[in-house]
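The complex is shown incomplete by one protein chain, all other protein chains being positioned as in the whole.
And now, chain A:
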Amino acid sequence: MSDRKLPRLLQTPAVLLLLVWMLIPLGLTLYFSFIRYVLNNLRRPEWTTPSISNWRGFGNYEFVLNNKDFVLAIQNSLLIVCSILFLTVILGVVIAILINKTFPGQGIVRVLLISPFFVMPAVNAVLWINMILDPVLGLQGIAVGSINDLIGSLREAPVIGAFFSLWPELEPISFRATQTSAYAVIIMVTWQWTPFAVLIFMTSLQSEDQQQKEAAVLDGAGAWSQFRFLTLPHLGRPIAIVVMIQAIFHLSLYAEIEIVSRGNGNKNLPYLIGEFANNNIGAASATGIFAVILANIVAIFLLRMIGKTLME
């Protein structure tokens, strides 16, 4: 009996820890989402302590659903996540195919390529928004400035000057602004996560059936049809996995959004929860439950796919 029972008991600490870690905070979120609970309210001080007598039913959910910011946050979350997924998958496939064959320095190129993935999110955001994208002092500002200088000096030139004087001055883009801050986040996260896609697609390409490919070449298949009918189907599964894992990670983006514009024009669900949590805990919790539901929609598909390969 003890022969098998003791070994099995060894997983209990891990299971218990994760159970507590998951159930207690999530249970509290669920509870708070059904009561009136605010941190500051002078007129109704009884709302400032969580209590079952402040029961509000689905009132918080209604409040959140009717909140303009919530709709914007959902839209923005989807814009950010979908753009990043689109860019990383396309870039990932192209780059993976590009560097899959051996060439001089392949190892070094791989190391260069994978590096962005290990940069901590806070540094990623600070680096891009200041040193690179800043409209005046960053590389963007300097590049735009020097192009303008070049055009300006060409205007003075004889003959062709008349042509260049028709050109407009270029305006640098301010990426901290309301309309553009989401794009800054998309750029920096794409930079960070494309290497991840590349790495996974490369791993998968290495198990591609080479004989099948050779046969296709003998049959006169061109590069495009090889890609379309052999490589792409082979990559189907890894693409699905890259999409789902990234979706789960990027739905909870936080540091980048905070650093780029403090959420200005660019709130996603986690950011909105953070804002609500400054005072209206009920609304923050209801938003949290919505975020859980959204993440679970993706997670179910991902888990099913992982489950299939688990016991092989």
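Heads up, the rule we're going with is that a residue touches a chain if its C-beta (ideal position, glycine included) is under 8 Å from a C-beta of that chain, and two chains touch if they have at least 3 such contacts; residues count from 1.
Going forward, contacts and distances are computed from a predicted model.
Set against the options "Nitrogen fixation protein NifU", "NADH dehydrogenase", "Mannitol ABC transporter permease" or "Integral membrane protein", the UniProt name belonging to the omitted chain is "Mannitol ABC transporter permease". For the chain missing from the display, the contacting residue among A:L26, A:I90 or A:A215 is A:L26, taking the whole complex into account.
For the options A:L72, A:L127, A:I151 or A:I173, the residue in contact with the chain missing from this view is A:L127. Touching residues on chain A toward the chain that is not drawn are 4, 6-11, 13-15, 17-18, 21-22, 24-26, 28-29, 32, 95, 98-99, 101, 103-106, 108-123, 125-132, 134, 136-137, 139, 142, 145-146, 191, 194-196, 199-200, 203-204, 207, 222-223, 237-238, 241, 245, 248, 251-252, 254-255, 258-259, 269-270, 273-274, 277, 281, 284-285, 288-289, 291-292, 294-296, 298-299, 302-303, 305-307, 309-311.
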